[in-house]
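Yeah, one chain of the complex is gone here, protein chain that is, but the others are all in their spots.
After this line comes chain A, so read on.
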Amino acid sequence: MHYNWDWGVFFHSTGIGSEIYLDWFVKGLGWTIALSLAGWVIALLLGTVLGVMRTLPGKVLPRIAAVYVEIFRNIPLLVQLFVWYFIVPDLLPEGLQTWFKQDLNPATSAFISVVLCLGLFTAARVCEQVRTGIQALPKGQTNAAYALGLRIPQIYKEVLLPQAFRIIIPPLTSEFLNIFKNSSVASLIGLMELLAQTKQTAEFTANLFEAFTLATIIYFVLNMGLMLFMRWVEKRVRVPGLIALGGK
């Protein structure tokens, strides 16, 4: 293959003000990070609540959480995004609908759709991990907490969740990385995150290879960084004298 690599292309002007192509990637990365972190906050909070619900005594709450998981886990992410972006707004009451479709900046309304989509999708997966983490704990821990007079919310907050989260840090790390990778679906509804900026740069400059190589490197470095960060977290919360919790 004869291809003249031109890495200087990123420093060429885009023709818009004093902007260079590299600026597009920086902006795109900004959107990617914002989308993923906002989605992760929803996923972690909602996923934890659902995971707890799945392990509660009784029938109704565990079942509601189970149904949630099946719905959000069994429909492709992209389909879910289209539902959130194209269908759900039409179902909103009139006032909200106009606000979402007309008053909001198009980038903002797309952002809201993607964050909801990523957050709710990932919550189903986080839920299952939180549930497994709780169920991996010996039943005696719950009994001991009950025997001391703690009430159910206290038992989860003080005894079960702190242990469960330490156990599930490794699979939770995968979900955390997945949400960054999954955020690229936003490019399909025109939100200018990293992948969309890459495609745009490729189209504008015809330097397809350079653009996608740079995007690949950015995604890789970003995810490696996140993984190392999570490893550091895992080490920090490790319990002295305990091998089973907090990883190797």
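The working rule: contacts are C-beta pairs under 8 Å (C-beta built on N, C-alpha and C of every residue); 3 or more make two chains touch, one makes a residue touch a chain; residues count from 1.
Keep in mind that, in the parts below, contacts and distances are computed from a predicted model.
**Q** The hidden chain: which UniProt name fits, "Phenylacetate-CoA oxygenase subunit PaaI", "Amino acid ABC transporter ATP-binding protein", "Ferredoxin" or "cytochrome-c oxidase"?
**A** So, among "Phenylacetate-CoA oxygenase subunit PaaI", "Amino acid ABC transporter ATP-binding protein", "Ferredoxin" or "cytochrome-c oxidase", the name matching the hidden chain's UniProt entry is "Amino acid ABC transporter ATP-binding protein".
**Q** Out of A:14, A:141 or A:173, which residue would touch the omitted chain in the full complex?
**A** From the options A:14, A:141 or A:173, the contact with the absent chain belongs to A:141.
**Q** Looking at the full complex, which residue from A:129, A:163 or A:182 touches the chain that isn't shown here?
**A** Checking the options A:129, A:163 or A:182, the one contacting the hidden chain is A:163.
**Q** Pick out the residues on chain A that sit against the missing chain.
**A** Where chain A meets the chain not shown: residues 138, 140-141, 143-151, 154, 158-159, 162-163, 166, 239-243, 245.
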